[in-house]
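If you scroll down you'll find the structure; I have some questions about it.
Moving on to subunit A:
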Amino acid sequence: MLRASQPIAITKMKRFIGFVKKEFYHIFRDKRSLFILFGMPIAQILLFGFAITNEINNVNIAILDKSNDAETQKIIHKIKSSPYFNIENQIDKESDIESEFKKGKIKAVLIFEPNFSKNLETKKVAIIQAITDATEPNVANTIANYTSAIIQNYQAQKKQSKSNQVKVEVQTRMFYNPELKSVFNFVPGVMTVILMLVSAMMTSISITREKELGTMEILLVSPLKSFQVIIGKVFPYIFLSIINAIVILTLGYFVFKMPINGNLFLLAFESILFIISALSLGILISTVSNSQQTAMMLSLMGLMLPVIILSGFIFPIDSMPLPMQVISNIIPAKWFIIIVKAIMLKGVGIQYIWKETLVLIGMTTIFIAVSIKKYKIRLE
Partner candidate 1 sequence: MSIEVQNISKSYNKIKAVENITFDVNDGELFGLIGPDGAGKTTIFRILTTLLLANEGSATVAGYDVVKEYKAIRNSVGYMPGKFSLYQDLTVEENLEFFATIFGTTIEENYDLIKDIYIQIEPFKTRRAGALSGGMKQKLALCCALIHKPKVLFLDEPTTGVDPVSRKEFWIMLKRLQKKGITILVSTPYMDEASLCDRIALIQKGKILKIDSPENIINNYEKIIYDVQAKNTHGLIHDLKNYLSQYSVYAFGEYIHYIDKKADFNPNDLHDYLENKNHTDIVIKPAVITIEDVFMDL
Partner candidate 2 sequence: MVSKKEIASQVRNDKMEQEKIITVQNLTKKFGNFTAVKGISFDVYKGEIFGFLGANGAGKTTAMKMLIGISNPTSGEANVAGFDVHSQAEMVKKSIGYMSQKFSMYDDLTIKENITFFGGIYGLSRIQIKQKITQLVDELELQDVVNNLVGSLPLGWKQKLSFSVALLHEPKIVFLDEPTGGVDPITRRQFWEMIYTQAYKGTTIFVTTHYMDEAEYCDRVSIMVDGAIEALDSPKNLKEQFKVDSMNDVFLKLARNVE
């Protein structure tokens, strides 16, 4: 059986490579899995991204009225009743602006200059300042445009002469607000969800497919060791997930102007770490599933839902009830999102995220250990 002339190590390597080769064949010959691997992530990113940036309904804003006269009141009333804006708060002083942004509920502050009505009559120009979050240049412009539109409408109604101009000036402030539903929030979130879903789901499906087809029996009754099978199954998906991550980040950077302020290598390292944790979850799922359908359902229900709901991706963790906040700590996605945002948006180095990284490493190790333990070397 074994060639006497060939060293055992080479045989083992050839064996492993033979297995990985087969896995790549499976992936590229199955149109459905190709679609999930590549099509879905791209589709999702684009959908989410565009859906968010173009959304201008019920944008939360705050108002700082320095004049408090009849004119401003009427304009504010008009803004209130429009479907585009939702006045979250009305503040009294400029020093409140920062705290309003920090609270995380508003996207912009509209400041009416003092002596608004008087300026309109005498100088023929009055200014409304729109202060927005620096991380959303598109939104800022959109808000300015809509505000102008409302005002023009108001003026037309009042039959004010065209010489009376109300200018809306847009000023942006360098505020980074992590709780806002912005594109910059979504790209890390979507990347996490997709990596988790694709890695975990694809791996678990790949392993259970062997079980379903009966080829797992043959693999077991062969010199292939369990860990070779697992690693062989996982290897192509690590590779493909990395490509996916790169595609998502590239899209985020070029299409949505998302910054990557931090170290690319650190980002790569953390991403690979997360991919491995997702893959090991996939292996874990496969040890308890006997059919591809079960694996898919478990991946979707057991992974995707918790990830979307509890990772801080859509719903801020701080606003969740305490028990859910506690549970969110065991979701690897939560830690990864913190890490990614920190690296991409804040540009920090490992010294700021070592805690989260350690948590992720710990989780990954546990998942791998449990998977190996649960991996059955027999059929029952």
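A quick word on the picks: all candidates are chains of the complex that A comes from, given by their letters.
In this section, a contact is a pair of C-beta atoms (placed from the backbone, for glycine too) under 8 Å apart; a residue touches a chain by one contact, two chains touch by 3 or more; residues count from 1.
Fair warning: this is a prediction, and the values are worked out from it, not measured in the lab.
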Pick from 1 or 2, the complex member that touches subunit A: 1
Complex contacts: residues of subunit A adjacent to candidate 1: 1-3, 6, 11-12, 14-15, 17-19, 21-22, 25-26, 29-30, 213-215, 217-224, 378-380
